[in-house]
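The structure follows.
Coming up: chain A.
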Amino acid sequence: MIRALFSAKTLLVAALLLAALILAPQVLPRFYIYLMALVFVTGLLATSLNMVLGFGGMYQFHHAVFYGFGAYALTLLLTKAGMPPVFAYLLAPCCSAALGLLLGLITVRLTKLYFGMLQISLGSLVWALAYRWYSFTGGDDGIHGIPLPDVVYSSTGAYYFSLAVCSVSLLVMYLIVNSPFGRIFQGIRDNPERCRAVGVDVHRHQLAGQAIAAFFAGVAGTLFVTVEGSVFPELMFWTLSLELIIMCLLGGWFVFLGPMLGAAIIVVLRTFVGIYTEYWTLVLGVVLMLLIFFLPEGVLGFALRKAGPAQADPAKE
Partner candidate 1 sequence: MDFASNITAAALFQQVLVGLSRTTILFIVSSGLSLVLGVLRIPNVAHGSLYMIGAFLTYTIAAAVGPGAFGFWIALVLAPLGVALLSFAAERGLFCHLYEREHLMLLLFTFSMTLVFNDLVKLIWGSDYRSFTAPGFLQGSFDVFGLPFPRYNLFLLLIGPLVAFGLWFLTNRTKIGKIARAAAVDREMVGAVGINVSWIFAATFVIGCYLAGLGGALVAPTQNITQGMDHTIIIEAFLIVIIGGLGNIWGALLGALIFGLTDSLGILIWPQFAIVFPYVAVVIVLLFRPKGLLKSTW
Partner candidate 2 sequence: MLEVSEIHTYYGLSHILFGVSLEVSRGECVCLLGRNGAGKSTTMRSIMGLTPPKRGYVRFQGVTCTGEKPYLLVRRGMGYVPDDRRVFADLTVGENLEISARNFTEGGWDKERVYAFFPALEKIDHRRAGFLSGGEQQMLTIGRALMTNPELLLLDEPTEGLAPLIVQMLEEQIHALKKSGLTVLLAEQNLSVALRLSDRGYVIDNGVIRYHGSAEELQKNEAVRRKYLCV
């Protein structure tokens, strides 16, 4: 199954990259390790969004809600339910997927902007719930000092854990994107009407796609908790969702790894420009505007197009 998707060269590069990442904590200062872990989390989240946005054509405007929901689910399962960490880590993304399914049931009947705005309304209700339910979710103060298993408590432990989970998740998502389901999903993106005409139940696929994307957003949420040890309602606020869309766009939203790159750029940019100036959003805004003007297919999309003019589509090799 792996062999069918990757060439030997790709596998080699991936192995080297992975080895480099595994060795990184030995050579890099602690802060960069933390930052890389943050990139994994954010990148995984953006990639999960892109599954429905770039590969499914759904205007998923409030993806962050599934991220935050996963983070809260893990936290509450650990603190309130006192569940063993292994189960909590497995169950939390499922909670996100269930929420994705639930919201999806209401939203998939709508298309494009209507879909997106309805999702924002519903997501805002979920956000309001987390924001208001002091006794359960800690309200806007959030929950801090979450009791994490010892393995992931140190920043190196968190790094390895998020690296592992992120790699596996990316691989699984890549498989899904290239599976029959993914193929149909791309068909729906390009032409939902035609898809119906060849016998595809578009809504059911969109629903499933949303649940899967929500699942991985939930995984990213649990990783966030692992890396930061905190949850707070901002994780489900709609502005974060828009930032995620920007990451997809920045990296290239028709390329599988585009959002990963976009997330890396934004996280690194805001951390390091933030050191020198309070006005890093200004820098980001200008960069984005230039990008939309000159590189509408995103950084990675552009690079790929330059590399191979005939085939810009990532979903196939």
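Here is the rule we use: contacts are C-beta pairs under 8 Å (C-beta built on N, C-alpha and C of every residue); 3 or more make two chains touch, one makes a residue touch a chain; residues count from 1.
A word on the picks: all candidates are chains of the complex that A comes from, given by their letters.
Computed from a predicted model, the values in this text were never measured in an experiment.
Q: By the touch definition at the top, chain A has one partner among 1 or 2 in this complex. Which number?
A: 1
Q: Touching residues of chain A toward candidate 1 in the complex: what are they?
A: 59, 106, 109-110, 112-114, 117-118, 120-122, 124-125, 128, 238-239, 242, 245-246, 249, 278-279, 281-282, 284-286, 288-289, 292-293, 296
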